[in-house]
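Apart from one protein chain that is not included, each protein chain of the complex appears where it belongs.
Going in written order, the chains are labelled A and B, and every chain counts its residues from 1.
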Amino acid sequence: MKARQKRLVFVGLAVVGVGAAATLALSALQSNIAYFFSPTQVLANEHPGDAVFRVGGLVVDDTLKRQQDGLTVRFDVTDNAATVPVSYTGILPDLFGEGQGVVAKGRIGNDGVFYAEEVLAKHDESYMPPEVADTLQTAHVDGVIDATTRSLSQTEGAGR
Amino acid sequence: MESVMNFLQQGGFGFYVWASFGVTFALMIAEVVQLGRNRRTILARVGRLSRLRGQRADAGSHRRHASESSGGQA
């Protein structure tokens, strides 16, 4: 084997090794450290018990309520299969709204309410002016389990 | 005038929009300026080096010159 071929094999092996490492890292990322948990996972106790974690899903319509103090809000987060009530004191992001995607960071209380220290809004990847978007009906949040996608494809089918 | 103000305000989000676009193009322009400066310093440095060598080499061989220009790429 010439020196050049040796180096080719060496670099080729390095690239293959790096690829294998990437695959392993990706599968580990998917199964172990989830960025957020869906309400279904929370109800099934798959979240870290006392630690701070994130819940992600859609804000359920007509559940957003401001408490007496005028600062605390309560709303339900759903993945269309399960629902977790969330309580949060602070300023909500611009995109926050009923029916929109949300990621809340905090702890779950003994009363089953998720007490959030931070609430972030999620949006999807469609960039359409309002008048076009209204006819498209693309509302979904990644990480929300299949139910959403299924119910969406049904509404889309019915729309046509 | 009012339309210019409206444009700059970007619906009240001017800070975020202009902080993004401003820093992006400031960095890109800075990179181009730095490359121009870099080129001038390199030319001056290499020029100085070659003058030094030239003075020494002028006395001697043209053979060395020829071997260098043919040995471009191994």
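Heads up, the rule we're going with is that contacts are C-beta pairs under 8 Å (C-beta built on N, C-alpha and C of every residue); 3 or more make two chains touch, one makes a residue touch a chain.
FYI, contacts and distances are computed from a predicted model.
A chain of this complex does not appear here, and its UniProt-recorded name among "Heme exporter protein C", "ABC transporter", "5-oxoprolinase subunit PxpB" or "Cation acetate symporter" is "Heme exporter protein C".
In the full assembly, the chain not pictured is in contact with A, B, by the touch criterion defined above.
In the full complex, chain A touches the omitted chain through residues 4, 7-8, 10-11, 14-15, 18-19, 21-23, 25-26, 29-30, 34-38, 56, 91-97, 99-101, 103, 118-134, 136-146, 149.
Residues touching the missing chain, restricted to chain B, are 7, 10-13, 16-17, 19-21, 23-24, 27-28, 31-32, 35, 38-39, 42-43, 45-47, 49-50, 53-54, 65, 68-69, 72-74 (touch as defined at the top).
Definition applied: only the chains that are shown with their structure count from here on.
Centre to centre, using the average C-alpha position, chain A and chain B are separated by 44 Å.
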